[in-house]
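Not every chain of the complex is shown here; the ones you see sit where they belong.
We just call them A and B in the order they show up, numbering each chain from 1.
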Amino acid sequence: MKKNISIIGASGYSGAELLKILLRHPDVAVTRVFANSSAGKRADELYPHFRSLTGLVFEEYSIEKVINDDLIFIALPSGEAMKVVPSLIDVGKNVIDLGGDFRLHDPLLYTKYYKHDHTASRYLSDAVYGLPEWNSANIRSAQLIANPGCYVTSVLLPLLPLVKEELIETKGITISSLSGVSGAGRSVSIDLSFSEANETVKAYKTGIHQHTPEIETLLHDLGGMQSTVTFVPHLIPITRGIYSSIFVTPRGSVSKDQIESAFEKYYSGAPFVRMIGSAAPEIKHVQHTNFCDIGWKIYERNNQIILHSVIDNLVKGAAGQAVQNMNLRFGFGETAGLL
Amino acid sequence: MKKNISIIGASGYSGAELLKILLRHPDVAVTRVFANSSAGKRADELYPHFRSLTGLVFEEYSIEKVINDDLIFIALPSGEAMKVVPSLIDVGKNVIDLGGDFRLHDPLLYTKYYKHDHTASRYLSDAVYGLPEWNSANIRSAQLIANPGCYVTSVLLPLLPLVKEELIETKGITISSLSGVSGAGRSVSIDLSFSEANETVKAYKTGIHQHTPEIETLLHDLGGMQSTVTFVPHLIPITRGIYSSIFVTPRGSVSKDQIESAFEKYYSGAPFVRMIGSAAPEIKHVQHTNFCDIGWKIYERNNQIILHSVIDNLVKGAAGQAVQNMNLRFGFGETAGLL
């Protein structure tokens, strides 16, 4: 029998992408889509690509409406999920939160980077970090899954095998990431208008982006390494996609074989990670897919390993990974609805 | 001696383009830039490309501040210019309005298309339509110049020679225009955000765009033809530029020579109109310039003449043409500051 699913915050880009994936997922039925600001509108009014595919109407959220659902996805801006998650957890619901509210353990760290207090910090310790390639055992039994940040996914997948196998130094990890504009969400601002964002590039939040502590926390939790990273995101004029170029220092002498073995060890069975050798990946090869493509090179001249990774920020960086987590949680095929 | 110039509404795209052109114009000095919403900000804070080029600071507008200026440009949204123009005219100032408030004679027509009343209709009859290639004599002596709409410029320049020489029928004139997103101004809306406007096209205001009556009025006033036109604008994912494809019916049998002669007659001395024969023009050839490139073809199979024209909407479609009008008004070289 199909699982019943609802989405809170379904009118944003991640929510809409989630709806798109779930509508063609063989094992679930979407019961309701919540979006307070668009309540009363049909999903296909806001997103006409849904015409003839669904008649769902956005509703105002209340907990009674999801009481029979098997799982609730939350795709709200940071600071909003923490308002609805506690009551859902308390009544025993399964929750996957696509936002940043439950990814860090430390409420003070959260406050420092997200610039507001955490009002549900009691639930932080329950949350399981939803990076399927690295945390599947916990995900399978989790009640509250914190879906990773988009940039973070693109950084952890290439780094973790090297971290776990202790092939790199903890110092000097440097990450230059490029993101398409949809990463900023379905939001209105002059900076994100076409005329301003087209034909240009800008770095933003250099070194202070909220994904910085998330990367560091998970390098520790999943990789066992204490480190400080430099993370610089850039906004580029494409709609979808993230490109991360990562520079690390090998720990002593590290061979090509050692690196290959590390990736082989962790990703040989991972359906959504594609190792492409020393070639540089391209965003277009993963757009509209749940894949992460990773290429790497030992750069002996300057004693570095250089890693490149690409994902679609709305799929592997958000909705697709959330569905992958759901698949693990419910024991569906890991790739169900995602190929 | 240089003329003193100020700009009201200098913080929008047309205003900023105007400032850029005027700063390198040999015969004028920009005294002040007004922008109520950005008052107190430096121009190069809002538009960092001005860094090191000007120290001007946006100010709140008041008439006292422009009392010594020789000419005031107005680049405000429709409905706003009509609030400041009367007092400026009354104290004898020269005004060039880049907006739509003084382009039509008929306040009822204005209200029908602009969706608000005209509160300065008494001044409509004073306004001279600022299409330099067709109205230079009046422009030279005008106190109030109504700078043409961007689409309208791209339509009138190819059509007027054929209209004036009575080479085309008044019925069935059909115009399909494409505009870059900057045509919508420096405004904030979901529809104009990069993620929404990129990699797509949409027609908008099909048949009801406010430039429709402007085209019809000027075909009459400057060309002597009473007609109804179909005008359909489309939004395309480029920042700058307008492409107009225009379909008309020849009046009886019209030869290639007749058309060539018509264009030659009106544009042989026009520095900013480039006739390119039967080739189709391209937006990139006129970007950041004040040129209008025009190509045309007699399409005998379907008894039509097909015209293609391109302009940069912010230059020949707005700020550049405004400066061209100023050049005529003050007896500067027509191309001063524009090549």
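The rule is short, and it goes like this: contacts are C-beta pairs under 8 Å (C-beta built on N, C-alpha and C of every residue); 3 or more make two chains touch, one makes a residue touch a chain.
These numbers come from a predicted model, not from an experiment.
J.: Quick check on the homomer: 2 copies visible, but what's the full number in the structure file?
T.: 4
Convention: only the chains that are shown with their structure count from here on.
J.: Given the complex with chain A, which residues does chain B contribute to the contact?
T.: 13, 180-182, 184, 186-190, 192-199, 237-239
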